[in-house]
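First the structure, in the form of structure tokens, and then the observations on it.
Here the complex is missing a single protein chain, while all its other protein chains stay put.
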Amino acid sequence: MKPRATLATLTAASLLSLAQPVTAAPPPEDWEAVLQAAQGQTVYWNAWAGDNRTNRYIDWVAEQMQAEFEVEVTHVKLDDTSSAVARVLAEKQAGNDDDGSIDLVWINGENFAAMREQNLLFGPFTESLPNFALTDPDNNPEVVTDFTLPTDGYESPWGKAQITFYYDSAQTDTPPQSIDALLGWVKKNPGQFSYPRIPDFTGSTFLKQALIELTDQNDALYQPVVDSEFEDITTPLWRYLDALHPHLWRSGRSFPDSGPHLRNLMSDGELSLAFSFYPTDAAVAVREHELPDSVRSYVLESGTLGNVHFVAIPYNSPHKAGAMTLANFLLSPRAQATKQSLDMWGDRSVLAINQLKESDQALFEQGDSHPSALPADALANTLAEPHPSWMTALQEAWLQRYGVN
Amino acid sequence: MVLLPAFGYLPVLGGDTFHLEAWQALWGRAGLHRSVLLSYFSGLITTLVALFIVVLFLAASQGTWIDRAIRRMVSPLLAIPHAAVAFGLAFLIAPSGLLVRWVSPGLTGWERPPDLLIVNDPLGLALMAGLILKEVPFLLLMSLAALPQLRPEQRVTLARSLGYAPGIAWLKCVFPALYPLIRLPVYAVIAYATSVVDMALILGPTLPPTLSVSILTWFNDPDLSRRFMASAGAVLQLGVTLAALLTWWLGEQGIKRLSQLWLASGSRTSGSTAIALGGRALLATVTLMAMSALAGLALFSVAGFWRFPDALPSTFTLDHWQRILPSVATPLMNTLSIGLVATLIAAVLVVATLEHAARHHLPARRAQWLLYLPLIVPQVAFLFGLVVAAESVAIRPQHALVVAVHLLFVVPYLYLSLSEAYRRLDPRWVQVALSLGVPPWRAFWQVRLPLLLAPLLTACAVSLAVSIGQYLPTLLLGGGRVPTITTEAVAMASGGNRRLVAVLALLQALLPFIGFSLALLIPRLVWAKRRQMRGAA
């Protein structure tokens, strides 16, 4: 069998082309040079592709980029953003420091923290993007802060998410308005609520939401975790979950995989209360036949966790100019308004809309809002994300407690 | 590549000394022992059950029209990718799935889906069911390929003349000779079932998941120091797979001893009715389950809103297809071109090896193990190593690299499905040709290849299906830049829109299905006027 293996290797090797030498990117400050260098580049944009709405928006972006900047954008579809982190790491491990396979990555939170810590990102570049000023960073700290960490110009804001609950008004008419009330609600409606299994992003956010409402030591959540205090601060959370789990879907012996899985279970009538990171999620799902039109959205009384998601450029991207051009386009009023439209995606804008030119502001005016969508003013009360170390620590502790049923 | 990080060596992450912390972290994981036991037992049990079903059916099968019909229905199942089967099965058996909908509320009185843990159950029963649906057709096809050389009719006729009931006669006289011929495929099934990722993600237990799924999660963890633990886990996975293989081998030895008693006991009819009924019923059930799973996918792909417990969607729509189709042209072309190129290269390599062995009378038994290594070593383990290796020699992700890594999996399966037919071909055909003065290359092109056309095409269809089903290798070696219908389907699955997933799963099943249909049709057309060739197909 040995000769065959060798032959296979040879055959394969003869078909494989080797890497081409790479030319250096212009400095971000020289924007004209960046645009110049971007022409003709192909930008490989790695982005989670579990949602057809995101994919369709990225397709639209790719068309615009080709027409306006002669930059070709290829959506590399991920099922988990961390696999892109793994990819860049593997490239660094192999000494590929200038011809990586990823040019732009959709990222935030712990993935950003990990890439920064391992020096896997290019930057600072955000301040040099002409459209970045439209986010009014001086008055909107959320666009330069990612889970309490300063972005330092290593990632560019793209959109805003906030935990939004939704329920089937045909099944229940009194949805719970706080984490405390949720416990009472599930006792009355056993098996009709759940949250995604940790370490899922949406599920972990539910833990943080609950912790913020249950603990009286909120300040500590915005600092790195101190091991000696962790037990003390989180005790109310575990006590709460111990009480909650027996009344959850499948009696808490199994959890849904992800936020979208929650939506499926709603669609099948297994759950009658769920939540999502996208405020428009339920409305779009109703339009796409996934949920009954009796579904309504709302936000907890004391507010819910929200965060901003970003795009970042790996340190070894060979098309940094193209990637920066793309990041800048994503911040343009036209791209942001299109993204916010329910027909496209329904993801909220990061721009300071009231400071835009009037003609640009008009782009953001929507028609009649969908009955399943949130009322326009509901998102006023946004809770800030704790330090990323809390996410990791909570996930670890949850898995130790509930990871084996 | 995997071993080093397992012992703490991964310089990029600052790990440049050898130590056992990764292993300590691994042992400290809650539920590790459950994950290990799950992988071990689900691998062994599914293989045992699948083999049981196949053997029972073959024993019961008398070549009647009903047996042929069942057989014919089973072979296309081999074409359906694992992920598609898993999606279909989940749609079928979930508490809100098709089966419950069809009997509710009429028989059950359920107006809401019952709160039952069926899919993702802690014992892995749903996962095992899914694996069995895929393994039965594989083992059946491998057995059918190996059987003719044993001349089973003669053996059974002889035993029946001594008073044995047909099923018992088959078990006592044919199976002991058949098993050694299908042993390697059985081992491949054990290895696959103990380390499967895509099916376990969809159907398997979650708290904790199987070992292979845990490893993938750790490899993908943004906390990069988890890499060390993941590597240790990959080594452990290899150990679990080997332990399962060893257990099976010990079982083989034990059964060989015990069965001597039964074989020689002289018992001629006891249990023969059970075999006759059970064999057919079990295989028919497997086939029906898989077909219903596919039907469920088809139904979901055109469903509008579908409230529980309606047996059918309240509206039908082609929206989902229209939404998906424009975006899958490139992935479909990639899937097809990669699959065809890999199959072509693999076919050339395998046929060249087999022809070489045939000409030089080589037994070619021992070295086979090397070939099956990629099937036995868990994918999650060595693929990350391959990515680093390709990077370090500056080979960038591209189609050719994906083809190369597909070959690792395509070649063994092609070899597995072709080698018996190749060796079984009467050597006198080529001897006659040579003695007529024809040079060896003509004897090969004009005698051996035409005679082997049907098995060769079937083997190519198998390898095309294998290539199409590859998820991790395509994703990792293609750097995500080479989208195939399978990577699209799995990426979409993470978003959980059942209707879109159904469309993609059906598309994913379509290509291999076409491949198998062609493999059956072409010999029939080419040999339309040659009776014996049609009989052989």
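Letters A and B name the chains as they come in the text, with residue numbers starting at 1 for each one.
Everything below uses one rule, namely that contacts are C-beta pairs under 8 Å (C-beta built on N, C-alpha and C of every residue); 3 or more make two chains touch, one makes a residue touch a chain.
Quick note on the criterion: contacts and distances are computed from a predicted model.
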Ask   = With one chain of the assembly withheld, which option in "ATP-binding cassette domain-containing protein", "Molybdopterin dehydrogenase", "NADH-quinone oxidoreductase subunit L" or "Biotin transport system permease protein" matches that chain's UniProt protein name?
value = "ATP-binding cassette domain-containing protein"
Inquiry  = According to the contact rule at the top, which chains on display are touched by the left-out chain?
reply    = B
Task = Taking the full complex into account, find the residue in B:F91, B:W218 or B:W527 that is in contact with the omitted chain.
result = B:W527
Request  = Check the options B:Q24, B:T108, B:Q154 or B:Q431 and report the residue that touches the missing chain.
outcome  = B:Q431
Query = Mind pulling the chain B residues that touch the left-out chain?
reply = 360-361, 426-429, 431-440, 443, 446-447, 450-451, 453, 527, 529-533, 536
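Here is the rule we use: only the chains that are shown with their structure count from here on.
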Ask   = With chain centres defined as C-alpha means, what is the inter-centre distance between chain A and chain B in Å?
value = 35
Request  = Sort out for me which residues of chain A touch chain B in the complex.
outcome  = 1-5, 7-8, 11-12, 15-19, 44, 46, 48-52, 55-56, 59, 74, 76-87, 89-96, 99, 101-102, 110-111, 113-114, 117-118, 190-191, 197, 199, 249-251, 253-255, 257-258, 260-261, 263-265, 267-270, 288-292, 392, 399-400, 402-405
Residues of chain B that touch chain A when the two form their complex = 10-13, 30-31, 34, 94-96, 112-113, 115-117, 120-122, 206-208, 217, 219-224, 227, 303-308, 315, 317, 319, 323, 327, 345, 349, 352-353, 367-368, 370-371, 384, 387-392, 394-398, 400-401, 403-404, 407, 411, 475, 479-481, 483, 487-488, 490-500
